[in-house]
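Below: one structure in structure tokens.
One chain of protein is taken out of this complex; the other chains stay put.
Chain naming follows the written order as A, B and C, and within any one chain the residues start at number 1.
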Amino acid sequence: MVSQEMTLAGALNASLRRALEDDPKVRISGEDVGRLGGVFRVTDGLQKDFGETRVSDSPLAESGIVGTAIGLALRGYRPVVEIQFDGFVFPAFNQIVTQLAKMHARSLGKVRLPVVVRIPYGGGIGAIEHHSESPEAYFMHTAGLKVVSPATAEDGYWMLRQAIQSDDPVIFFEPKRRYWDKAPVDTSVAPAPLHKARVVRPGTDATLVTYGPTVRVGLEAAAAAAEDGTSLEVVDLRSLSPLDFGTVRASVEKTGRLVVVHEAPVFVGPGAEIAARVQEQCFYHLEAPVLRVGGFHAPYPPSRLEDDYLPGLDRVLDSVDQVLAY
Amino acid sequence: MVSQEMTLAGALNASLRRALEDDPKVRISGEDVGRLGGVFRVTDGLQKDFGETRVSDSPLAESGIVGTAIGLALRGYRPVVEIQFDGFVFPAFNQIVTQLAKMHARSLGKVRLPVVVRIPYGGGIGAIEHHSESPEAYFMHTAGLKVVSPATAEDGYWMLRQAIQSDDPVIFFEPKRRYWDKAPVDTSVAPAPLHKARVVRPGTDATLVTYGPTVRVGLEAAAAAAEDGTSLEVVDLRSLSPLDFGTVRASVEKTGRLVVVHEAPVFVGPGAEIAARVQEQCFYHLEAPVLRVGGFHAPYPPSRLEDDYLPGLDRVLDSVDQVLAY
Amino acid sequence: MGAKDLVDEPELVQLLSPEGRRIDHPRYSLDIGPDALRGLYRDMVLTRRFDAEAVTLQRQGELGLWASLLGQEAAQIGSGRATRPDDYVFPCYREHGVAWTRGVDPLKLLGMFRGVNHGGWDPNENNFHLYTIVIGPPLLHAAGYAMGVLADGADTAVLSYFGDGASSQGDVAEAFTFASVHNAPVVFFCQNNQWAISTPTERQTRVPIHRRAAGWGFPGVRVDGNDVLACLAVTRDALERARSGQGPMLIEALTYRMGAHATSDDPTRYREDAERREWEAKDPILRLERHLTQEGHADDAFYAEVAEEGERLARRIREGVRAMPDPDSAAMFRHVYADGHELVEEEQKRFADYQASFEEGN
Partner (left out) sequence: MGAKDLVDEPELVQLLSPEGRRIDHPRYSLDIGPDALRGLYRDMVLTRRFDAEAVTLQRQGELGLWASLLGQEAAQIGSGRATRPDDYVFPCYREHGVAWTRGVDPLKLLGMFRGVNHGGWDPNENNFHLYTIVIGPPLLHAAGYAMGVLADGADTAVLSYFGDGASSQGDVAEAFTFASVHNAPVVFFCQNNQWAISTPTERQTRVPIHRRAAGWGFPGVRVDGNDVLACLAVTRDALERARSGQGPMLIEALTYRMGAHATSDDPTRYREDAERREWEAKDPILRLERHLTQEGHADDAFYAEVAEEGERLARRIREGVRAMPDPDSAAMFRHVYADGHELVEEEQKRFADYQASFEEGN
């Protein structure tokens, strides 16, 4: 076992490096991914070591970045593109929704598009407008895409490798406020398949389902609740499409209570789907309604208000109290 | 009372005509809305009567159509733009999500964008790819937009007038397979405010919540169920954002059973939100889980399969049977 | 009309006059023998015959829709015949003639218009991509594909079709940017048929579209799109340029959409018949026929034979379409993902069970 302390950003960088080494068809592009190594340094040093053809700075045009990645994939490449910030994925939305997601079906399986779209997402870094959003629901709703988000350095390393190996397009959401979180990474063996959820803390009184940046919030909430004698089970979804619903169901059947936590807006958001399926499939197990803690139906606010907007420890515990009160 | 038989397309046309007459600031644009009168003839005759400046054919560029509409609104106009088909709204997605939806908040209320984006949507007309989609969930999830969809000619007439009068951007979804449905339209008085849902058939055993093209399906299902002695209440949401949840809740508290029907894909779709809110707010009233009948997690299929894909009478009744079986 | 001025621009490359006379061009020459000329003629006639059959099949209810290429045969056959098998072609949705030159069975083009699939051929078989209905995106796919060709060091060229209406889409400009910055081997071929449904070209641009190229630092040229020889020569030259590392090029083929935008469209609502009649005189097939006859390259027997071949093709298409099976319901779910997806599998199973229960009488 080769375990190393890495930040999430470092693990993603190592993962990309490994992919470039292993497969000559892997191509990296995006705005400022070359010399600068990306605004979050996730591609740091890769252009220097693999050259400008394999790691290339794109013109400032997201539709072009995704559109040319599709073309490269048609030519047999495996492009990994970076969208600089969550809020800048929308110029590429047409290419993603009408082309990237649908071409495999359109071609009756003749064309595969193994394209990974990396998107640093979420808030908590004190940024200006469009730099703190959580747009994953748009992509979950889109058939033909796979959508994942690692919460830890080790998952960052492995899930990105698995995403690059996937023959389906993968929207890869990186929780940017966790880029600098350090944790041990075992690069010798994958901890789990790409689309499996994981129980990151077992518990019995209620379940917290979350993913990405708020997994840590969930774990902190569980730790705080434990001091009050409440045992929370925390599930890290890891994959949003497909959703590993079996793991969620198993947990809810055990605890009877569920709170879903994410930064994305709640209205028609990821938690809506989870709540809808849980009430459908665990109807007789639920002791309380499923509650959702997440973003409001409002644009992500100016950074001085983001602590109010983000689902933090207190809001999560408040909802836990509510489900326990039933 | 001046009531007239109109098709939905005719009612929308009359509504636009009336808006152009009443308010010199109203502007209509979109691909082929001029001489041709739109591919569905909703703008038929308007350019002839109001001139090329007020009713103008746009270049083939949806981002440009919405982007220039925003500019016109900043100059004090009230643009009503047409997106030719549902599947072609995505090139405009960036303008809609990052600009149209957010500018009022960004400006702390200083800037209003009374822009209406009309989108013929939904399937059932035997069309080729991208001409039968139901993308409303993307817009519901986006704060800053209002999202509505009329099901009848009268609602078409009035809701479009109200949408044009609204100071918020409105995404106006027109159920294209109902364009040719005729019904009486009273143009003298609005039947309801824009964002109110309507109980279109009262009932006691279970509730069907739907909107747009599937309201008729819901009514047919209720009629069929009545023959079997089952009393279904049918709610036409009319507005998807804001959602008139009070009307839904009142119905579910009465019937204890709910099936949500829409053409949009079910996964992270409109019905997910309704199910999530109902289970949360009507927890003790629910006799059965909320079920959703809608699009699959797959691209809208080739037209020869659309009858299988669309939520038709039988699939709705099947779900009704399921909720009644609890 | 503005479009008229654009037509009479002196820079238009023409190698064959509407009367069927060969014209010398200082830059674009074409050394072509009778066999090849007859081949081009045959291509155009068969394409037109096939197209007419598709229109008929639509009227008979066998197809849901058809987008006719009538009038654009020279632009498509000329440019398509300029490609090599290893080149890769990105069409929009009206490039039936180009498909023909790539060896795609015309029958396969009909699946999506019949509603049995969204794309009925394997793009890898003939290096002819699927039709893409959304206007704009495929040009970026072409630029990206060409970037891949470059990285491979292959001497392959990419040919990417778009319309005059499409020229307004932001994706087209972005494709020019990526292609030019990478000096990628891609030729952008604009069929300016002067209409985008009911919208005339002057609502898209006030100068000829080929001039866009200069703003990105690559050549743009306008060719008579009803002149199959000019289309062949110019496209061949552009593809060769691309293959030899000289980067992208833009060709604007000035032609005319003789028919409706699609079978659902009624052009009498928005354009004068006089315009159409004017263009009939420039008919691409008639033009080559005159040339062949004048030069003694073809006689009535040849024309009759080609016409007969057209009838055989039409018959095969007719029968083929009618025999085309509807897909089974499971097809909805089948290719959504390459590696599978839990939800799709679940929905597919549930739907199958539902159908089965239903067949058992519910």
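By definition in this document, a residue touches a chain if its C-beta (ideal position, glycine included) is under 8 Å from a C-beta of that chain, and two chains touch if they have at least 3 such contacts.
Quick caveat, the model's predicted, so the values are computed rather than measured.
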item: Residue touching the undisplayed chain, where the options are C:68, C:156 or C:169; value: C:169
item: Which residue of B:7, B:47, B:95 or B:230 touches the chain not shown here; value: B:95
item: Touching residue (missing chain; options A:4, A:231, A:281 or A:303); value: A:303
item: Residue of A:64, A:218, A:242 or A:289 in touch with the missing chain, whole complex considered; value: A:64
item: Contacting the left-out chain in the complete assembly, out of C:135, C:158 or C:181; value: C:181
item: Footprint left on chain A by the chain that the document does not show; value: 31-32, 34-37, 39, 57-61, 63-64, 87-88, 90-91, 126-131, 267, 296-299, 301-305, 308-309, 314-315, 318
item: Missing-partner contacts on chain B, residue numbers; value: 27, 53, 58-59, 61, 63-64, 66-77, 94-95, 98-99, 102-112, 143-144, 146, 166-168, 195, 241-245
item: Hidden partner chain, residues of chain C it touches; value: 168-174, 177, 180-181, 202-207, 211-217
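The working rule: only the chains that are shown with their structure count from here on.
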item: Chain at maximum distance from chain C, centres defined as averaged CA atoms; value: A
item: Geometric centre: closest chain by C-alpha means; value: B
item: Centre-to-centre distance between chain B and chain A (centres being mean Cα positions), rounded to whole Å; value: 31
item: Chain A and chain C, separation of their C-alpha mean positions in angstrom; value: 40
item: Per-residue overlap in chain C, given as positions that touch at least 2 other chains; value: 117-118, 134, 136, 170-171, 336, 341, 343-344
item: Where chain A touches two or more other chains, by residue; value: 94, 98, 102, 105-106, 143-144, 241
